[in-house]
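With one protein chain withheld, the remaining protein chains of the complex are depicted in position.
Right, chain A next:
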Amino acid sequence: MKLNRRTIFGTITAGALAMSMAACGGGSDDEGSGDGELVSGEITGSGASFPDAFYAAAIEAYAEVNPDLIVTYSADGSSAGKEAFGQNLNDFAGSDSLVKDGDGPEADSFQYIPTVAAPITISYNLPGVEGLQIDQETLANIFQGTITTWNDPAIAATNPDATLPDTAITIARRSDGSGTTKNFSTFLDEATDAWTLGASDEIEWPATSVGGEKNTGVAQIITQTEGAIGYVDLADAAELGLVTASIENADGAFVQPSLDGATAALAGAEIAEDLSYNPLNAAGAESYPITAPTYILIRTEYDDENVAAGVKEFVNYLLTDGQDIAAENNFAALPDELRQQAIDALNETIA
């Protein structure tokens, strides 16, 4: 069968050729943009999964504003995003945490742009008990397993009107490494004396705690387990109709998680020169204490001007019209002052 071999060889070459061509097709096309015109091309971002719902909605809305600039964002996780940023594999990175040594990006090679924030709810499943109020020290003790039943005097002290059952407490938490865990544990670490488990993406939780994959996994455990308590972002808690506890803030008031509470926390937070800020346990009677920030990292220098212009345009959109989309997706918009600072920083970084 002489013919066959040649055919096979031909097919293989054609296949290899097609593959290498496909591999080349990924870059942005160099159709220059006219002055003042909308940029066209392709920009890619990757990183934090926490703001993914907002970014996805914003990208969709942006596609209607400027269909020529194709933006993709993959929610691989903050660390993965920062690492890819350091290796020049993406055009911008999403991150819930600040850049540390060894994360990938070199100092001075990036600029933080805060985009939105969101409250992390403390959701629980205790039939018949609603509007539970939990003070900060008690919250720490619950999540490190020191308080094991719902009728513990520490919980009863802030809830004099509730009839608390003797149900055992099941801690529901993330099984994957997560910026949400990081923010929640940082809050407990900074705000309370009782918390001993440190602040990190992954915590050495008590062995009796139950881990779920992502926010939805934790939310699921809470709905399935009577006596469970866990930390879940507002979007998932709202979607599954979880009962949320009011948490004591820095001013001693008990606040339900809400977008307004989060925005109030941002207004009360101190903003550093590099635009990083810490809205956890921020001052203000209205502030929801467990409010998590999220940033986009942009490069101080882009190899490709077109990409730079694309990033600038898209991030600018996130900070202007995009802010209106935030609330629909259960994210809190930035307060005006911080938003203006972010826009200024963007304009300064990418001329």
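Basically, contacts are C-beta pairs under 8 Å (C-beta built on N, C-alpha and C of every residue); 3 or more make two chains touch, one makes a residue touch a chain; residues count from 1.
The definition used in the following text is that contacts and distances are computed from a predicted model.
> Assign the chain not included in the display its UniProt protein name, restricting the answer to "Phosphate transport system permease protein", "Predicted secreted hydrolase", "NADH-quinone oxidoreductase subunit G" or "Small RNA 2'-O-methyltransferase".
Of the names offered in "Phosphate transport system permease protein", "Predicted secreted hydrolase", "NADH-quinone oxidoreductase subunit G" or "Small RNA 2'-O-methyltransferase", the one UniProt assigns to the missing chain is "Phosphate transport system permease protein".
> I'm checking contacts with the chain that's been left out. Which of A:E190, A:E204, A:E239 or A:E301 qualifies?
A:E204
> Where the complex has a chain not shown, which of A:E60, A:E106 or A:E213 is the residue touching it?
A:E213
> In the whole complex, not just what's shown, which of A:G102, A:G128 or A:G252 touches the removed chain?
A:G102
> Check the options A:Q224, A:T300 or A:Q340 and report the residue that touches the missing chain.
A:Q224
> Can you name the residues of chain A that touch the chain not displayed here?
Output for chain A: 49, 76-80, 82-83, 102-104, 168, 170, 175-179, 198, 200-205, 207-213, 217, 220-221, 224-225, 227-228.
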